[in-house]
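Below is one structure, written out as structure tokens; the observations come after it.
For this depiction, one protein chain was excluded, whereas all remaining protein chains were kept in their positions.
Going in written order, the chains are labelled A and B, and every chain counts its residues from 1.
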Amino acid sequence: MSIHTFHIQRLQRNEETGSIYLKGKNNMKIIKRTAVALATTIFFATVASAADPITVVSWGGSYGKAQDSALFNDASKNSGIAINRESGASMSKACLQVESGAVTWDLVVTGSGSGAAAAAKGCLEKIDYGVVDVSDFYPNLYTDYCVGSDVFATVMAWNTDKYGEPGTPGAPNSWADFWDVKKFPGTRAYRANNVDGALEPALMADGVPPEKVYEVLATRAGKERAIRKIRELKPHISVFWGSGAQQAQLMKDAEVDMTTGWNGRFDNAKKDGAKVGYTFNQALLDYDCFAMPKGAPNKTTAMKFLAEVSKPEYQANLPFYITYGPTNKKAYEITTAPKALIESLPSHPKNVPLMLPVSLDFYAKNRTEAIELYMELMSE
Amino acid sequence: MLLGLATPSILTIIAIIMIPLGWLFYLSFIGKGGEFSLENYQRMIEYKSYFRVYIITFEVSILTTLVCILIGYPLAYFLSQLPQRFAGFFMLTVLLPFWTSLLVRTYAWLVLLQKKGLLNEFAMQIGLWETPIKLVHNMTGTLIGMAHIMLPFLVLPLYGAMRRIEPEMMQAAANLGAKPVHAFWKIFFPMSLPGMVAGSLIVFVLCLGFYVTPAVLGGGRVVMVATQITAILENQFNWGAASALGVVLLLATLVILFIAGRILKLDNVLFGRS
Partner (left out) sequence: MQDKNNVVEYSKALPISIRGLTKRYGSLYALNSIDLDVSSGEFLTLLGPSGSGKTTLLMAIAGFNRPDSGSIRFGDSEMILAPPHKREVGMVFQNYALFPHMTVAENIGFPLKLRKIGSKECQQRVDEALSTVQLLNLGDRRIDQLSGGQKQRVALARAFVFSPRILLMDEPLSALDKKLREQMQIELKQLHRKLGVTTVYVTHDQREALTMSDRIAVINEGKFEQIDSPEFIYNKPANSFVADFIGESTMLPVKKKTSGDLFFQDILISSGYSNSSQEEWLLVIRPERLFLVEKNNLDSDQNIIFEGVIKEFVYQGETAFALIALSDQHSLSIRFSTDSSGSRDNMRPGESLKIGLKRSEVIIIPENSN
């Protein structure tokens, strides 16, 4: 299986809703946090020992639960490293901790793009590959600052009662179908206030072949073309979603008929009884990873824990809890997951060719302009 | 002497309000490369979304305040006319939302108002309407949710002002020949105005910074300044740009309050003389 075309750079996957930590009076909080954290840092600097629990931060909803069940609980037990699990992972919060010199997080889950952007800003520790063994990893699923944790896809999902089971005749199968409100009348949901994975579908729906998408998007005209296409759909977009948990909820409650979102969330919603199906066709292939904020309070212990969770025996269990693929090749060899489950992972060789791998380069160069244009659309 | 005694509190106020504000102001002039720059303000002119977001923010805040007044005034009036011990009980029900998490209340509204939510299901069951009405993921839902959260902030000062109106005032009005309706509009209402203005200002200013409720109940269609700030931070880690948005919101709010103060003679209403 090859994901070598797979680039890094997806800034920011905001899985959590309530990230309200910055409002008009943000700096008051920053100062407060600085003060508190400063005191905490001084305190822990004097008493810290290897026995201190490390703080591991992930996202809410079924994603965090899946990581607990497959990775964190067992790794903690086997390594004897106690962990303090928090929710609300965000690279901007991690950077804030680093810049205010008040780091409380040790390991943070992030989208590949956000991780790369945070690394570029100097917010992350270099991963010690003497400790973390990535010899069996796919080469593009780790960087100097991030260790891949799972592979996922941004897909289109729909209410199967309304549009039929995936793969059956007449069911939606492309972004063009997502946009086609005559053939598939009903309501849509789309990404809110964040540009990741939001422009590519629009261009594919507008007839740009997948391999040309990033080339077109690299120009302002290309971005405006994508925005125009989304504007065309906007009257039918009844909800803009802000988190993975919300994607699942929207489908569970049948609030909308079709949405974009992350494949694992929909599989879990389906397990909960939602009438939802999706296709990997024209989906965006991406991965999540672990990063360590610069100046993490328990750097050495956290690095050991990172080495532990990156072992194939834990990753092999992940598909049982969420349909995201392992980043460690060996996990595929030792997993006891049934064939059907393996084949449903976005990283399965059968699925990868259907998808467009997300481009690191595009987001590194175009993120600012893209988000400004996207916010114009949002605020209309 | 007195000034000397007040020094610690003045210093505290400076430390917790003025210094962060000053820092916010400073950050807003720092460019991406860490140098002094106006780029954070330039982009606000360059892209139309910023202006729109401010308009939406003020629109939502004003509408929420109006909804709160429409619901809160009769409610506060009702409470103020009850004997104190009953009023206490009813006030508890008004204040109950204060003890519930904002997120929980917001999601509760979502469950009630969405397409297959309790309200739509019920209305369709009894035949009020046939297809679900869109009550949430739009302005309507945002206003309902925000007004619910903000209501106590209006009702509390208003109720206080109404309680302070002595019953003799209404008796005097009646005695002088005013019908109950007249007595209300000429005497009770003007005397309750300071409470209403104070409550409305609190609601209005608090609304300006709202994030969660419009984000959840607005369905992404009600983009407020706080949303825009979050989007900039989450996408770009750009404190400067976010600070500039905060500074402009602060200044716009001050200008609006100043104008409103001129029109309503706020210092009389708030610091006088009743």
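Criterion: a residue touches a chain if its C-beta (ideal position, glycine included) is under 8 Å from a C-beta of that chain, and two chains touch if they have at least 3 such contacts.
Here the structure is a predicted model, which is why all the values come from computation and not from measurement.
In the whole complex the chain that is left out makes contact with B. Only one residue in the set B:Ile187, B:Leu217 or B:Ala242 touches the chain that does not appear here, and it is B:Ile187. Within the set B:Ile55, B:Leu95, B:Leu128 or B:Ala172, the residue that contacts the chain not displayed is B:Ala172.
Summarising the interface, subunit B meets the missing chain with residues 166, 168-169, 171-180, 182-183, 186-187, 190-191, 193, 272-274.
To be clear about the criterion, only the chains that are shown with their structure count from here on.
With each centre defined as the average position of its C-alpha atoms, the distance from subunit A to subunit B rounds to 34 Å. If you check the complex, the residues on subunit B that touch subunit A are 16-17, 19-21, 23-24, 27, 43, 46-49, 52-53, 56, 103, 114-117, 134, 137, 208-209, 211-212, 215-216, 219-221, 223, 225-237, 239, 242-243, 246, 249-250. Put simply, subunit A touches subunit B in their complex at residues 11-12, 14, 17-20, 22-28, 30-31, 90-92, 95, 99, 117-118, 121, 123, 190, 192-195, 238-242, 253-255, 367-368, 371-373, 375-376, 378-380.
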